[in-house]
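And now, chain A:
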Amino acid sequence: MIKPENLVYSRTKVLTDNIMHYCPGCSHGTVHKLIAEVIDEMGIQDKTIGVSPVGCGVFAYNYIDIDWLEAAHGRAPALATAAKRLNPDKYVFTYQGDGDLASIGTAEIMHACNRGENIVVIFINNAIYGMTGGQMAPTTLIGQVTATTPHGRNVELNGYPLKITELIAQLPGTCYVTRQTVYNPLTVRKTKRAIRKAFENSMLKKGTSFVEVVGTCSSGWKLTPVAANQWMIDNMFPEYPLGDMKDK
Partner candidate 1 sequence: MEKAEYKLLKGNEVIAIAAIRCGCDGYFGYPITPQSEVMETLMELKPWETTGMVVLQAESEVASINMLYGGAATGKKVFTSSSSPGISLMAEGLTYLAGAEIPCLIVNVVRGGPGLGTIQPAQSDYFQATKGGGHGDYRLIVLAPSSVQEMNDFVDLGFELAFKYRNPVMILSDGMIGQMMEKVQLSPEKPRWTDEEIETLYGSWIVKGKPATRQRHVATSLELDSAKQEKFNYKLVAKYAEIAKNETRCEKILCDDAEYLIVAYGSSARISQKTVELAREKGIKLGLLRPITLYPYPTQAIQELLPQLKSVLAVEMSTGQMVEDVRLAVNGKIPVEHYGRVGGMIPTPEEVLNTVENLIGRK
Partner candidate 2 sequence: MKEEIIIAGFGGQGVLSMGKILAYSGIMQDQEVTWMPSYGPEMRGGTANVTVILSDDRISSPIVNVFDTAIILNQQSLDKFENAVKPNGVLIYDPNGITHPPKRKDIKIYIIEAAEEAARLKNAKTFNMIVLGGFLKVKPIVKMENVIAGLKKSLPERHHHLIPMNEQAITRGMEIIKES
């Protein structure tokens, strides 16, 4: 039994006891925990509505202990728009992957951000479709091998990696647009600060706050967790540089 005075770390109260289905090395679990910590520290569990995507994050509602809406693929920003407009006293956030947000849901995310909905968007970019078994995402890198680009992503056939966060940053409706990652303690702490700022913004009527987290998918990339981190540093960060794009 740990004495209270010796307790230096405990499980976040806003996380459930369910065992996460995520693969070893996956970034989702870390980001879930950060969201739960922010909700806990801000004391807004009873004021928060999460909107989960289709993709590996679909079961976010099993892990973060708040009320959830489970959206159809790509539509989370539309659900969040109405939930927030009809309940302006609530914190409303979407949690979306690259297929959900940057492919099938491009219209919904662009227009929600352009309207300046007072919501938080957490965007997990791991350059691959995890849940369906490692197919090409809009953010897949040129030459990257996936289940549907077995010979590597080819520009003539598949076009270019979509830098959707750079596009989002151009929209006057957004107030805070940033790209973070979670592969070491420093970046985890930075991402948590970004998520907290985004949640705080959503009550200030400043517009949409958009936090991209560049993450790993060791299963989809067919690498060990450690190798996946190194691959991300070497290949993802040059294409998707970290840092704030907008903070107003």
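Basis for inclusion: all candidates are chains of the complex that A comes from, given by their letters.
Please note the rule applied: a contact is a pair of C-beta atoms (placed from the backbone, for glycine too) under 8 Å apart; a residue touches a chain by one contact, two chains touch by 3 or more; residues count from 1.
No experiment lies behind these values; they were computed from the predicted model shown.
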item: Given options 1 or 2, the chain of this complex that touches chain A; value: 1
item: Of all residues in chain A, those that touch candidate 1 in their complex; value: 45-49, 51, 58, 61, 65-72, 75, 78-83, 85-87, 90, 107-108, 110-111
